[in-house]
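Only one protein chain is missing from this complex, and each of the others stays in its spot.
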Amino acid sequence: MAAAPEIIPYSQVRHDLWRPLSGASRRYLAIVSLLSAITLWGLFCWGYQLYEGIGVAGIRRPVFWGFYIVNFVFWIGISHAGTLISAILRLTEAQWRKPVTRAAEAITVFALMIGGMFPIIHLGRAWIFYWLIPYPNSRLLWPNFRSPLLWDLTAISTYLTGSTIYLFLPLIPDVAQLAEHATGLRRKLYRFLSLGWTGSDREWHALERAMKLMAAMILAVAVSVHTVVAWDFSMAIAPMWHSTIFGPYFVVGAIFSGIAALLLVMSIIRKTMHFEKYLTPHHFDNLAKLLLLMSLLWLYFSFAENLTVWYGNEPKEMNVFGVRTRGTFSIYFWTMVFCNFVVPFVLLGVKRLRTIRTSTIAAIAVLIGMWLERYIIVVPTLAVTRLPAVSGGYSPTWVEISITIATFAVMALLYLLFSKLFPIVSVWEFEPHPAPED
Amino acid sequence: MYLKGNFQDRGSAIRALRELQAGGFPAAALDVFSDEPLELPRGVLDRRSHMSLTVVTGAVTLCLLTIGFVYFTQYNYPLTTGGMPIFSFWATGVIFYELTMLGGIVTTLACFLWESGLLRRNRRIPVPVVAPGIISIRVHCREDQSDEAGGCLDRAGASDVGRMGELS
Partner (left out) sequence: MNEPTKAESQTGHRWGMAIDLDRCTGCEACVVACHAENNLPISDPESAAKGRAFHWIRVDRYYEGEFPDIRVKYMPVLCQQCDEAPCEPVCPVYATYKNAEGLNVQVYNRCVGTRYCANNCPYSVRFFNWFDPKWPEPLHLQHNPDVSIRMSGVMEKCTFCTQRIQRVEREAKEEKRPVADGEIQPACVQSCPAEAMVFGDLNDRESNVSRLAESGRATRLLEDLGTRPKVFYLQKAE
């Protein structure tokens, strides 16, 4: 393991980690107002789309799925941040994860909430989205469990439930502590959420056992969730969608973009909340190494997929391949490769270059690259159809772009509100456990 | 009645627990309060847990219920599948998997709430106030045992040994 962190007295830990919870600086209020405005604009755009019809978006025949589905896959991918940090690192007992787990899980929950909205936003008749839910009805109608979209519904609901529980459980001890020191409405909220936690060893044991089990199950669910989202594409017979590699490819891509999102959020938290002592360069170093690893893994999957398509030379697939690599979408494709591989490889692979700042730059590049990757997967296949008489490009309209930007604003807003109510670095997990005497 | 004692470090708390248990106080009467989890060595205050088994049972239960639900509803509702089989195990297998996991997750939460005793906590039993870094041990004993318990706590180096009355 790397160098031990500086020993900080416990009261100092509490004071530092609780500091962001009290008061709201002018900068904070300004940012929250701006984000709220953007969110409201996004809601207005969606309302407009519901009123006028989904034709106000840029989707068309044959590109029936556009920005909304790209965003859907992207946000569900981001939600795998928590999976990696909380679940995998917990199972491997990597101690450095501790200050980072709650931030990661918060990303997961919010990203899932946002990602889960997009299948509703992209529906032609969004107000009857609940027909996908199996409920007894007088029309004796039932959804089609065969459809990958129903699998999406179950998978995302399960993951959202699991992640919320997984975020909530370790929050209980912190909230119980906060309840003792808070006043007014906040005290009531914290009391309620703490469920009467007293800190007895029974409670701690139950919590630890529950967290271990949850970690394993959340990992299993997370892998399946993004596989199921990938199968939305794989199960179709469209050229370059019908690929067996999509399941693992998407999971790897999700964890990749999740780590990037986490790195970015960590960087911002460190800067704005002055957590330099808690989110040390050691943490960023580890996250950066993980990001580099996932970049290489992503490259491996991408390369395998593209090589097999190119070598197989099947005409319909080559049409799509050509459009991606040499045609109208080539700028996005090669930007994606640059952002996902070249930038992380150079900035994070060279030890001298691997700093917090360059890691953040690499993370932003990866987020852009992964968004483009989803775009490259969804749109070119639809634009180049099997029968050559039908084909078309795709250009998003202001509605789609606004809603896309609004979702980033919603994410930031939810995160800001969350970090104002709950300590984003979990206090009880921060102190390293003394070694057991056994 | 309840007796409490505060300790500054883990070692002395463990000593106190060992003494108390050697003195005949059962694990059910002892509670250790701290603001971070203590990993107590084996033999000190072991508490049995059935969480793993219960969670597996919950997961398997929801799996079977889901398969049953999908199977029977697909046959009972007037579906027109046009030649596709009414119930297709592999085509709906993902749903079974997800809901199995959901069963495990929900059972974990339920088990946690039960085993921690959070929701069924008796509000009348007093809880020692735990300052940061302090470990507090609470012993539930009869009046005549209070001296013995107090002695164990003192010998282990407790500060602030005192009795706690029942809350109304």
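Each chain carries a letter (A and B) given by its place in the written order, and its residues are counted from 1.
As a convention for this text, contacts are C-beta pairs under 8 Å (C-beta built on N, C-alpha and C of every residue); 3 or more make two chains touch, one makes a residue touch a chain.
Remember, it's a predicted structure, so these values are computed and weren't measured experimentally.
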item: Chain not shown: contacting residue from A:Ile8, A:Leu43, A:Ile88 or A:Leu149; value: A:Leu149
item: Touch criterion as defined above, residue of A:Ile54, A:Leu297, A:Met318 or A:Leu353 at the omitted chain; value: A:Ile54
item: Selected residue (touches chain absent from view) among A:Pro9, A:Gly47 or A:Gly392; value: A:Gly392
item: Positions on subunit A where the hidden chain makes contact; value: 52-55, 59-65, 119, 122-126, 128-129, 131-132, 141-144, 146-150, 153, 232, 235-238, 382, 385-387, 389-390, 392
item: Hidden partner chain, residues of subunit B it touches; value: 79-84, 91
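Definition applied: only the chains that are shown with their structure count from here on.
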item: Where subunit A and subunit B are represented by their mean Cα positions, the distance between them in whole Å; value: 31
item: Residue numbers on subunit B that touch subunit A, as the complex places them; value: 10-11, 14, 31-42, 45, 47, 49, 51-52, 55, 69-70, 73-74, 77-79, 84, 88, 91-92, 94-95, 97-99, 101-102, 104-106, 108-109, 111-113, 115-119, 121, 127, 130, 132-133
item: Subunit A - residues contacting subunit B, complex; value: 10-11, 14, 134, 140-142, 145-146, 150-151, 154-155, 157-158, 161-162, 165, 169, 173, 177, 195-210, 213-214, 217-218, 220-221, 224, 228, 231, 428, 431, 433-434, 436-438
